[in-house]
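A selection of the complex's chains, in situ.
By written order: A, B and C. Residues from 1 in each chain.
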Amino acid sequence: MDYQHIIDAVLSEKDVLSDIALKMYENPETAYNEVKACAWMCEALEKYGFKVEKGPYGMPTAIRAEWGSGHPIIGLLAEYDALPGLSQTQNTFKDPAVPGGPGQGCGHNLLGVATLAAAIGMKADLEKSGLPGTVVFYGCPAEEVLTGKAFMAREGAFKELDLAFAWHGSSKNALGLGMGGGLNSAIFHFKGKTAHASAAWNGRSALDAVELMNTGANYLREHMTPNSRIHYVYKEAGVAPNIVPDRASVWYYVRSLHRWEIDELYQRLVDCGRGAALMTGTEMEIEFQGGCYNTMSNKVIADVCAEVYPMVPAAEYTEEELAMADALNKTMPEYQVKKPEEPIHTGFIYKPDQYNISPGSSDVGDVQHIVPCMMVNTASQNILGVNHTWQTTCCAGNGIGLKGMLRGGIWMALAAAKFYRDEELVKSAWECFKKDLDGETYQCPIPKEIPIPQPQV
Amino acid sequence: MDYQHIIDAVLSEKDVLSDIALKMYENPETAYNEVKACAWMCEALEKYGFKVEKGPYGMPTAIRAEWGSGHPIIGLLAEYDALPGLSQTQNTFKDPAVPGGPGQGCGHNLLGVATLAAAIGMKADLEKSGLPGTVVFYGCPAEEVLTGKAFMAREGAFKELDLAFAWHGSSKNALGLGMGGGLNSAIFHFKGKTAHASAAWNGRSALDAVELMNTGANYLREHMTPNSRIHYVYKEAGVAPNIVPDRASVWYYVRSLHRWEIDELYQRLVDCGRGAALMTGTEMEIEFQGGCYNTMSNKVIADVCAEVYPMVPAAEYTEEELAMADALNKTMPEYQVKKPEEPIHTGFIYKPDQYNISPGSSDVGDVQHIVPCMMVNTASQNILGVNHTWQTTCCAGNGIGLKGMLRGGIWMALAAAKFYRDEELVKSAWECFKKDLDGETYQCPIPKEIPIPQPQV
Amino acid sequence: MDYQHIIDAVLSEKDVLSDIALKMYENPETAYNEVKACAWMCEALEKYGFKVEKGPYGMPTAIRAEWGSGHPIIGLLAEYDALPGLSQTQNTFKDPAVPGGPGQGCGHNLLGVATLAAAIGMKADLEKSGLPGTVVFYGCPAEEVLTGKAFMAREGAFKELDLAFAWHGSSKNALGLGMGGGLNSAIFHFKGKTAHASAAWNGRSALDAVELMNTGANYLREHMTPNSRIHYVYKEAGVAPNIVPDRASVWYYVRSLHRWEIDELYQRLVDCGRGAALMTGTEMEIEFQGGCYNTMSNKVIADVCAEVYPMVPAAEYTEEELAMADALNKTMPEYQVKKPEEPIHTGFIYKPDQYNISPGSSDVGDVQHIVPCMMVNTASQNILGVNHTWQTTCCAGNGIGLKGMLRGGIWMALAAAKFYRDEELVKSAWECFKKDLDGETYQCPIPKEIPIPQPQV
């Protein structure tokens, strides 16, 4: 089959797409504040003929855009939020463009635009082939705080789909099978009674409560299932030593591989907090921040993606890009241990019989519990690159990132083309999905009463 | 006034009294097991013409014996229980008579007999003077576990009295004003769920619960009133590392200077336990051991005791006794710091304007919250002696202890003689008592449902 | 003896003195930043004929000013630093003049000027009487962080004196005998290794180290002498739950009644930190903040102060001042429990046979270990006033505070007059001082290598 028209459709918009990605690099916006990015994406989607809804689901920086009609309905998951504190120039040493400012340290500017590229390619394919089928582009806010897609799902998104694609920038061209942790995020506030610390018997220390809750949580570690994790930091922990703190708080993540494990472990953690409140004569209040499902792969979609991957045009890097990737690699601690064979990955990794457990979380997991959904990766960083670092911010603003982005968009559109042409394949993806779920159904981890965060800009 | 008849009455029974004390030294019996001691005391009291009740208040090793009629009714508080693990011969180095066996390390053999001596002296005085008045001798089991007198009080003892005397062996001839800590004693049992420790997520660790309760208790220390104390040891703390312990327990003392402080602090400690149970998914059960009131002095009785003290015949020590005391002093750590001026104390200490807080507890405190009651001390150990040591056991079995014992008995009888002769003095003692209580009333710290321990012999 | 000339000398400058105090009320400056206060004080001292040194001992906001010659050399301890966050208008409800700004919540504007008033009175006395004797006025920065006088002492201050006076504003006219806690203040910084929290085995948590140090410190509480205290707050305690914190720190106060106790306890606390570093594979660095000696009274000086107190003119409050004091009293929690008999204290409290332990600290304690030095208090707040509250800031800016201030200055000058006239009295004060010290000698608690903080304005 010839899919060149898909590739051509994307590459013809290469400059426009790159411009948007670079504007987002220059204007990084943190979770729930992606006002400009959202506007630029909507503008482009409209230009490309999509029916665009800006701010659906009660979320001002979300997008729902569609083109086409009939089944299969294939979704695309865009993200465009930046990370606090990761501002970086195009220098190959740590050099914030705005000291302390946010930056695209996870390359979500590329992620948003790769998805847009895929949408362009899929529309071109449906248009040319005349096949029935719909493209639904979701602009998903706030992946970095892991709650954007759960809020969207709570308000009705995604369940309309037959299947979905996501892409993320990476140091490798790769397809990974397996799971990643889901999580709950909550802040536990304790309220005690202040007193001069030299007469501390008159006080009830909220800080003691936080410390004892944490001690309890550390004892709990022995009694968690092996892939579960708890981590915390203090949010408020006393003002001056001579004052018994009447307020203190701690921010927790609870991670595990299944929602039921997260729910159960979270309840036990809440009991640690309740126990600490009892021990100290203080009161506890929980500020639930949200939660997300574990991520899952879909072997059927993955096989299709692997099949079409060879069609994705190889990236051609300039001398300058290669030199920059090389310089960035040299700044990575891993470089000391293992000098890489090439500065940017050019191969392709897919191990169909290896099923990995990865510790990290993404709210793509929520979508992956609603419809069959696979995330793919292309190299858009130096080969030793790691997300959430200044080096990755740097690559998100130059040709290394942009080339990976375009290849990612093309790849998703090529894989989608297979599904638009083969209803059985969609059925197989659903069978695989149901088998993997093993009876589990999606229940949004964020309760109804938690309001959707609004832009603070 | 001439009280020589009192002194003579006691000294004429010196040999009999010493024999009983030495039999108790040779046959040490621990708390609630004082079967022989109780029998010997009853036998002697009967011989001396007292009306004896053996085993009153549901306590087989308690005694209530009386002589005389009418007011004032003056009580005497005898004790005769030994301490586990303090067996000792008459050697001046640590040398248990029975390895691991109990011993009179607090000199309660002397305490019981000193009280008997006082009873003899008081009876002789009432007999000779023809004054109205009653002597009530209480044999009080189990002082060393601090609950004997509270059980007796719960069952009705002591409230019949006008006032009471107690004596305790000491390194000094002294009268102390002030307070000592009261306490609660309880064992906290936790019940969890066992599991192989390599799959500890299936288990709920009772040992974790104890450790977290203790951590909570250590944080609580900052928030206790300054004279409060908490201490604990583990009673059960796991069997083998590869088994999650489903049972664990910890034994706590809570001390403070007033019952209300103890009650409040104990409740906060219970909350630490409840909190730990919550944190660990275990269950807590409390085995309440009992409690006692803080000790108190009575300035009016103390002044009378100080007034009559010069009449108490001085002790005359043999060369051998002085040499032994000297040898024992040399085994005390304090000897390194401050060489004492004499091997056994011969002076008298009473500072009527100094009010001391002492950390130790005694169930005499319960009586001291029911009637005016003062404890006096005479030297019955080497001058650097400390209770609950093998050196003190040693002195409890020779002339050093016996001489102090007889002097203690005489002293109490002399002081009682003043009260038998002066009704106003009794009233003054009550005024002082009520002022010190400041409205507090006695509520037995051991709830009705706790059964009285029975002899395990 | 007639001391009216002393009182007249101070009262004739009443308006000038009040103006300076009010300027400092309007321009509160925090510890080590008392640039304006220092300048105004120097200006006034020069005007009154004192030989003034501005910024001695390497401390830009310190003052040393003297008048007269020969012995006795009597020192006066001025302070003029404000407290962060206690800004307040003249309203009788919490109403910051500058939100979040500093304020005279401990009334040090009054303290500085009361001392100046005393200096004027003492000079007038020496001048009129022609007696030998010297007045040394010390402007002492940074009492609120408890290190100003220790730095001054380290650099040679105070040891030139025969004795010294200090005054502090209070809710009562009072002379207190006894001791207050000295302290050490230090920040413990831990440095670990960051990692993604889901792969926390690659990290070493500095936050764990702080928590374990604190757990150790809470266990240490059982093993401290009864009047010792430890308190802490976190300074840095993690950023986001998914990052193992590589930096964390905790700020500790260690208090006790003697330097040797503080030094010993501080070393044990340092060992808790070292232990926590070992346990967590992190590194600890101590930022020692300084320390101060416990405060002490001097019974000889106190008796003299009590003797002259009746000469101090009574304060005459306006209707407005009484109404304000009444309104402020009503805002104090204590008001619910015990309605005061008068809005501002007019009596005088001195109990020559009561020796109190107070929990609070002051760097006046350092001076009190170098020369005999007594602190006196006059009412300069509403009768239920408490230092370090907005109510006290309020009083520091009106007639209530100013009248207390002038009375304080007069009182010190009157007491000094007695010592200028009686060499034996000075000797007695030294005998009392030496007896109280019991062989202890002053060793500045701040090591040589700690630099003196400089103004940050």
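By our rule, a residue touches a chain if its C-beta (ideal position, glycine included) is under 8 Å from a C-beta of that chain, and two chains touch if they have at least 3 such contacts.
What you see is a predicted model, and the numbers here were worked out from it, not measured in a lab.
Engineer: When 3 copies appear, how many make the full set?
Structural biologist: If we count all chains in the complex, we get 4 identical copies.
In the analysis below, only the chains that are shown with their structure count from here on.
Engineer: If you average the Cα atoms per chain, which one ends up farthest from chain A?
Structural biologist: Computed centres place B farthest from chain A.
Engineer: Of the chains shown, whose Cα centre falls closest to the middle of all protein Cα atoms?
Structural biologist: Per-chain C-alpha centroids ranked by distance to the global centroid put C first.
Engineer: If you average the CA atoms of chain B and of chain C, how many Å lie between those two points?
Structural biologist: That gives a centre separation of 47 Å.
Engineer: Round to the nearest whole Å and give the separation of the Cα centres of chain A and chain C.
Structural biologist: 55
Engineer: Give, as an integer number of Å, the spacing between the C-alpha centres of chain B and chain A.
Structural biologist: Result: the chain centres lie 69 Å from each other.
Engineer: Return the residues of chain A touching two or more other chains; collapse runs of consecutive numbers into ranges.
Structural biologist: Only 200, 211, 215, 244 qualify.
Engineer: Can you tell me which positions in chain A touch chain C when the two form their complex?
Structural biologist: Touching chain C: residues 181, 185, 196-200, 207, 211, 214-215, 229, 231-234, 237-245, 251-253, 255, 359-361 of chain A.
Engineer: Note which residues of chain B are touching chain A in the complex, please.
Structural biologist: Checking each residue of chain B against chain A gives 200-201, 203-205, 208, 211-212, 215-216, 219-220, 222-226, 244, 268, 271-272, 274-281.
Engineer: Which bits of chain B are touching chain C when the two form their complex?
Structural biologist: The contact residues of chain B facing chain C are 215, 218-219, 221-222, 226-227, 230-231.
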